[in-house]
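Missing here: one protein chain of the complex. Every other protein chain is in place.
Entry: chain A
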Amino acid sequence: MDMHSELSDIHTQIMWNRLISVVEEQAQTLVRTAFSPIVRESGDLSAGVFDMDGRMLAQAVTGTPGHVNSMAESVKHFLIAFPAETMQEGDVYITNDPWKGTGHLHDMVVVTPAFLDGRLVALFACTSHLVDIGGIGFGPDGRDVIEEGLYLPFLRLIDRGVKNQTLIDIVRGNSRYPTEAEGDILSLAACNDIGVERLIEMMREFRLETLRGLAEHIITQSRNAVEAQISALPDGSYSSSMRVDGYEQPIDLVATLTVKGSTITIDFEGSSGASSKGINVPLTYAQAYSTYGVRVLVAPDIPNNAGSLEPIRVTAPMNCILNAQRPAPVSSRHIIGQMLPDVVFGCLAQIPAIQPPAEGTSCLWNLILENHASTANGATGDFNRFSVLSVQTGGVGGRPSLDGLSATAFPSGVSGVPVEIIESISPLLFRCKELRPDSGGPGTYRGGLGQHIEIQNRDPVDFDLYAALDRIVHPPRGRNGGKAGGSGYVGLGSGRTLNGKGRQTVPAGDWLVVLTPGGAGYGAPVDRPREAVASDIDNGLVSAAAAAGDYSFGT
């Protein structure tokens, strides 16, 4: 190799770093300009850059594994709807197709072509969760996707620099929060603009006319690195199944993971069929969370792109709950989709070289609380209409050498919204939000604790809970002798138990009581160091009675 080509190798590395920095800037811009609290406070968004074949080259590391492959696939669909040769400078395209986007109508995907001296060189894509997209609201009660809200097929949001006001007006007219919806869509366009600007600057600096060589390098290197790590694992097939609450009936999630040479395939044959409620998962979203479950244990340091994702393939039978077809309702697809890393862990745990954690809460315990129309609940006077999505979390499973994390999102990586912020945008009042003692599954390494949360309305009127909560009947299971985490619970302050799924009313004067699940334990509880048990008792994380029972402590 001569000095010149060696130097261009170094520059290829530098440009790869730069590309990752470009998409981080793109994501930062979205966080700072978004209106939905779930985006700006919690980080439910994604941003990435693609080559002209729709292959993802870099993606910002945000809190949403569900967007990993789904956004990557989505851009290919955009290229079918808007072939590269028809794209014009100043165009911006949009869709919220759950099957060709990121899994439900609330997620808008926006794509912007990047031009260098009049030639198309790359595509920028981003996605975020809108506060409201019409329909019956954000919950699993829709009977089909039509009831779940406004559907935008692949459309031009901006046509050669001219904003599509008709489209904006339709969105505004169909959302309960028109200003926020418009603001969020424009923030998606703005963040792509920043990405395009930075990419063009980079290409001018490095005198690149095309990204082709760089793309090949990124994809080949990444694929080779992931394949090398997979090749080190023994070939074989490993099956695992997990039962969760579901809506109308329990749901079985069954996976067979096959390591063969340098690829991993996961098939969900044997899983339950589609639900009549909106907890169905489009395949693209199931693929995203399954892939994340593998990647967090195999080659976690390789960045996400078309190359690193390629060696992992995920399939599911048509019309099973993980491959539901249009027009199945899919609004709350996350509660099932987020369970998939636990199912994948169940398979990988059978390979000695891999040590996954015990099961955890896994699905976000999002509390969607609304007070739509004050006339409907018979109240007199004017009370604030509100729609709040309060991200809440349970415990994560114990790990091979560490306790599980308490009150932490996993596999989703989003953040909670501060109590003081929720109370500043709604009349809601939290009566408490604390760790929940004895909810961490006993183990050598204890599961993380869930939370005890109570919420009331300061206005003397009803409010609604759109429940999409799981692990109430089927708690997280322990690993290697660890015990199950605490089951979740949702009910009223007056004592009545509520259902984990569906729209229910909290009557005026009453309040909502939520116990989020705890993570399961790892390893036999009797092996837990005694000083760790004593410290848990001191800190009120484990009661003396539970310590005596679960850990044989003090006996």
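Throughout what follows, a residue touches a chain if its C-beta (ideal position, glycine included) is under 8 Å from a C-beta of that chain, and two chains touch if they have at least 3 such contacts; residues count from 1.
Throughout what follows, contacts and distances are computed from a predicted model.
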{"item": "Absent chain [UniProt protein name; select from \"ABC transporter substrate-binding protein\", \"ABC-2 type transport system permease protein\", \"3-methyl-2-oxobutanoate dehydrogenase (2-methylpropanoyl-transferring)\" or \"Hydantoinase/oxoprolinase family protein\"]", "value": "\"Hydantoinase/oxoprolinase family protein\""}
{"item": "Among A:34, A:274 or A:533, residue touching the chain not depicted", "value": "A:34"}
{"item": "Sole residue of A:270, A:327 or A:413 that reaches the chain not shown, by the stated touch rule", "value": "A:413"}
{"item": "Missing-partner contacts on chain A, residue numbers", "value": "1, 3-4, 6-11, 13-14, 16-18, 21, 24-25, 28-29, 31-37, 40-43, 61-63, 65, 131, 177-180, 182-183, 186-187, 189-190, 193-194, 198, 204-207, 221-222, 225, 228-229, 295-297, 299-302, 356-357, 391-393, 399, 401-402, 405-410, 413-416, 418-421, 423-424, 429-435, 451, 454, 458, 538-541"}
